[in-house]
Structures are given as C-alpha cells and as structure tokens.
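Missing here: one protein chain of the complex. Every other protein chain is in place.
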Amino acid sequence: MSASSTTVTGTRPSGRVQLFLRRLRGGDEAAYLITLAGAISVLLVTALLVVELYQNSGVSRRAFGWSFLGTSIWDPVAGKFGALPFIYGTLVTSALALLIGIPLGVGAAIFLAELAPPRISDALTFLIELLAAVPSVIFGLLGIFILVPILRSAEPALRSLLGWTPLFQGPFYGVSLLAGGVVLSVMIVPFIISISREVILAVPADQREAALALGATRWETTWDVVVPYARKGIMGSIFLALARSLGETMAVTMVIGNDPRIHASLFAPGYSIAAVIANEFTEATGDLYQGALIELGLVLFALTMVINAVARVLVASTGKEGTA
Amino acid sequence: MTRSAIRAALAAVLSIGMAPAQQVLINAAGATFPYPMYSKWFDEYHKKFPNLQFNYQSIGSGGGIQQVTAGTVDFGATDGPMNDAQLKEFRDKRGCEILHFPTVMGADVPVYNLPGVSQQLNFTPEALAGIFLGTVKKWNDPELAKPNPGVKLPATDIVVVHRSDGSGTTYVWVDYLTKISKEWETKVGRGTSVNWPVGLGGKGNEGVSGQVKQTPNSVGYVELIYAVQNKMAYGKVKNAAGAFVQADLSSVTAAAAGAMKEMPDDFRVSITNAPGNASYPISSFTWLLIPSKIQDATKRKAITDFLQWMLKDGQNMTEPLAYARLPQPVIAKETKAISKIQ
Partner (left out) sequence: MLSLTGLCTFVAAGALVFILGYLFVHGASSLNWDFFTKLPKPVGESGGGMANAIVGSAKLLLLAALVGVPIGFLGGVYLAEFGGSAFSSIVRYTTDLLNGVPSIVMGIFAYTLIVLPQKHFSTLAGGLALGVMMIPIAIRSSEEFLRAVPLSLREGAMALGASKTTAILTVVIPAAKHGILTGIMLNLARVAGETAPLLFTSFGNRYWSPGWEQPTSALPVMIFTYAIAPYDDWHQQAWSAGFVLLTLVLAVNVVARLMLSSRGPAAR
C-alpha cells in the first residue's frame, strides 16, 4: 500500500521501497545497514577461517582420513603423521592444570565471594584479574628460568611421595608434561576465580537467609547451599578455563620438552598441538607436512569449539532454575 | 582546517617506518648452524652499504628450504642440501632452478653437561649411535667408559637433546649416524626432521644449547661456535681412521680436502665420516639457497654483489668465529657459478 496517495504514474517506486528510502535519508536505514555490515563481517571472517583451515588441510585429510586422530607416529622423513601424541599432551597438561587450578580457584572464589570483607575482596579480585592479563610468553619466560629448576629440585620429594604411581616414574629432565601442567594451572586460575566469584555472588540472598534461618553455620550455608546452587556456573567457569588451556601456546612450548611421543609419566617430556604448530610450521617442508599441521589446527579448533559450547550452556543455565 | 589536519595525520600514519626510497630490504631465512657467521657478515656488509639490509631469520634449515620454495623469502640457507624431490618441487612451484652456494664449513659437536666431570670426553661412533638410539642409557655405560679411561663417569641417566625443528644441523648429525650405524640407517634414517627414538626437543641450535646448558646429565649436538660462545663442554669424536679428533678449523678443513676431488657442479656434497687421520668426522659445508631467476634487478644485484664479497672479504672473517674457510678450488668454482643467477 502506497503511503503517498498522490502518485499515479507507474514509474514511481512502490510503498515499501519509498518507506525504505525515507528511512535511509532519515538515517535509520543507514545505521542499520552499516552496523549490520559489522555483524556480518564477523560471520564472514569466521566462515573464512573455517574454510581456509579445511581447504589447506585437504592434502593431509585425504592421505590419512580419520586414522589421523588415532595414529601416534610423527615422522616427517617417512611422511607419516598422526595427531594422537599431541592430543594426548594437550589433554594431559590441561587435565593437570585443572586438577591444580580447580581447588585453588574455587576455594579462592568462595573466599572472595562469601567470606572476605568487601574491601579486601575487591582489592584481591583486582589483583587476581590482573594475573589474567599477563601475556603467555612471560609465563613461559618464568617457566624456563624459575619453575623448571624448582621442579627439578622438588623431584626427589615428588618421587618419594608419588613414585608408586606410573604418573611419577621414569627420568625427569625439568621440561616435562608436569611443568606444562603447572604453568597452565597458574594461567587458568584467574578465570576460574573471576567467573566463579561472580556466579556465587549472584546466588539470591534468600537462599542464604533461608539456610541461616534453619540454623546452618556460615560455612555450612556456603558449602551446602550457595555453592551447589552455583555449581552449574562454576562448572561453566571450569570448562571455559579448559578451553583456554587447550589453546595456550607459548608458555607450554617453552616448558613441555617437545617430544612427540606418548609417555605415561608426568615426568616425561611431551608435546601439545599448539606447541608443535608453533615449532614446526615455518619449516614444514612439503605440502603433506604443512597440511598435517594445519589439520592439527583444525582438530584443536574443533576441540575448543565443543568445550566452549558446553561452557556457555552451563554458565547460562545457572540461576534459571532453582537447584537445591 | 580539520580536514587538512586529518589528511596530514593520515599521511604521517601511513608512512610510519617508511625508509628513504633507496633502502633495499632483502629477506632470508634458514639454518641456525651458520647464524653467528651470517649475522656478522650481514652486519659488516650493512656497514659497508648502509642502504642494503639483509634480514636473516634463523628458523632452521627446514624452514629455509620451505620458505624459499614458497617464495616468502628472497633466499634461504641450509646445511642439509636439498634432495632431488625437493629440487623438483622448487622447479615446479617457482619455474626456475634452486642453486646451492657453499659459504663456510662447520662442525657438529657432541655438547654435554656433566656436573663433576671436568675432562673432555671421547665419543666413539658406536657410543653416539647408541646414545641417540636410546640403547646406551647411562653415562657409565661401557661404550662410554672404554674410550674414557680414568674419567669417573656417574651412573646417571643420559638426557638426550635433539632438534624439535627441521634442521640442517640434524641432517649433518644423522647423515653421519646413518653412515656409521646400520641400526640407525634402518630405524631412523636421514633428513632434516627425523623420528627421534629418544630425547627432548630444542628449537634451533640456540634451543638445543640452551637446553643442554640448563639440564644436568644431558647431551646434544650443536654447531661448534654455539658450544664455544657459551663455554660449554664438547667431546672428541673418533674418525674413520681411528683417531679421536676435536672439531676445529684444521680438522674441518682436513675433512673437506678429501671431498675436493669429487665436488659436483651443484655443490651438494657430504663430507661426514671423511677419510684422513686429521679429519673431524662430523663436518659439513653449509649453503645459501638462491633461485636462479630473481625478478627484482636491485635485489639480484645486491645478492650477487654480496656473494662476490662473501667469497673474498667474507672468508677472512670466518676463523674468529671458528668456521673454516672454503677451499680455494671451491671458491673459484663458485665465483663462476654466480653468473647462473639471472
């Protein structure tokens, strides 16, 4: 329906178009289109990223198929490549990081959200969030010159304490899966703390008050009521930290030992997906070698994508339902 | 007023770092083996010709081969000569030949960090093969104890350090091991990147020497100058004639002497395990990889001029850095070959 009723000739634009043009001149449509362009750019860039990764890993994907994920040989001379040692190293270091980081992080989050006086809590949170801003290469720098020597001197103690498990056996050189895991834990702790603290703070006051009214102590309230209520969000923060640790490159490269083999012991050197790409990409001679490294990048991307998705769902679902 | 100010600001921003028109930046990448030599050469050459900058990135011979083939650098460098398959790949991708130009000779030495042992160790070929295959696991293994009577070797585990990147230094090392050990030849073979049976990886000669320096009871292989500059202990190696020889200018030069008779036209030759009483068995040439067709005339002239300089004045700078100068017949042959660069 034409908004302007004075037009008669068929060469005039129709009503919808006229409305559009009026809004365009008024600026509304322009704003919409320009910002829409921004939004679409994001989609385009991401799509381009996936396409580039997929296409450039084609040589390797066609050569190895799905067995790429299960093969543990990495032999550039023979042209045989498999992702398993790197997937293993990535998962082991991240698992170790979580093992150290979760108790530390959740404990600190509880302290900051529930137990500390507000001024101290704010100041400490400020400091801890700054830790998240420290670049990865700096962690690597400290890892090489401080952490690895410390681990070397702590090795006898660790061995006597935990040497009965296959996890702490075998020779230890300093650079190792253990060192990688410890460095990662320091890097992901601020994320766990920051998000868990917010999630715990967001627990409604009436939950706490109800528990206290029923005679629970401060700690019982916190541990038995508040934290379970927030547990989905805390889980979400853990998954987010996991996603972050999977992709960490520099700090891990500098302390993991760069050995593309699977060892049971944490004392042994290892290799992560990000580290092998960083070390070998510029010198991957031949299309198959380079394709294999790009395929590793694709695997890492897929892994972080899945974990991130789970994290989002968990963080978003906190507070939506009352979980007792 | 503001519009011209904006334009001026934009122009200023766009020219950040813009050098004067005649600055020529030539990008190169490759071997870490000769990096100390090349960085000295390019620095001296830049002092001579301030408008020429040779930006050499030491990323490993594998990187040099890969990047020059991809065309992302103007020339490459390697101590493991390109094999026929790689030559073909270059020809297919770039439509011209890749030329090898030897620059200096150097040596791979077994560098080690053994607290409590101050004497220089002797390594036999069997010991080296065993260590890197993982069959010789402890420092006091008979293979190590026999050639080192009188040295108190500890019963600790040997920490092996190798290269994690594609390396010509590796190529030289495994080329030697392939020649002296059947087991190595069948199990691992030769290449710039191999499937190491044991050990930690370090990035570049720098990374391996750094790792060995930091790790007690470790052994690795690095180019001689890295061991010397960092005051690290390195061992003597038994050569084909049966003598324990230390890597230095004369023993490396002696190793090259035998190869002179059979120097092929493309300069790709291996001098490991060379005959001769005084030869150091793990010596090698190192090469610049230069495409036979260089489009940019300024760059072509800069590169060919540099090669001429390198073969004359450059050779006088090699000895303080413990690299051996090229034998005269090689220099003569190379000078002629420069004309192949079009």
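All chains are identified by letter, namely A and B, in their written order; residue positions are counted from 1 within each chain.
In the analysis below, contacts are C-beta pairs under 8 Å (C-beta built on N, C-alpha and C of every residue); 3 or more make two chains touch, one makes a residue touch a chain.
Owing to the predicted nature of the structure, the values given are computational and were not obtained by experimental measurement.
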Omitted-chain contact residue, chosen from A:225, A:277, A:292 or A:314: A:277
Sole residue of A:59, A:83 or A:108 that reaches the chain not shown, by the stated touch rule: A:108
Residue in contact with the excluded chain [from B:65, B:136, B:174 or B:225]: B:225
Positions on chain A where the hidden chain makes contact: 23, 26-28, 30-32, 34-39, 41-43, 45-46, 48-49, 52-53, 56, 103-105, 107-108, 110-112, 115-116, 124, 126-131, 133-138, 140-142, 144-146, 186, 189-190, 193, 219, 223, 243, 246-250, 254, 274, 277-278, 281-282, 293-294, 297, 300-301, 304-305, 307-308, 312
Chain not shown, touching residues in chain B: 13, 15-19, 23, 25, 27, 29, 35-36, 39-40, 42-43, 46, 53, 55-58, 70-73, 202-204, 206-207, 209-210, 213, 225-226, 229-230, 232, 321
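Quick note on the criterion: only the chains that are shown with their structure count from here on.
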In the complex with chain B, residue positions of chain A that touch it: 73-78, 144, 148-149, 171, 173-175, 257-259, 269, 271, 279-280, 282-286, 290
Parts of chain B lying in touch with chain A, wherever the complex brings them together: 29, 59-67, 69, 86, 89, 157, 159, 164-166, 188-196, 199-203, 211, 214-215, 218
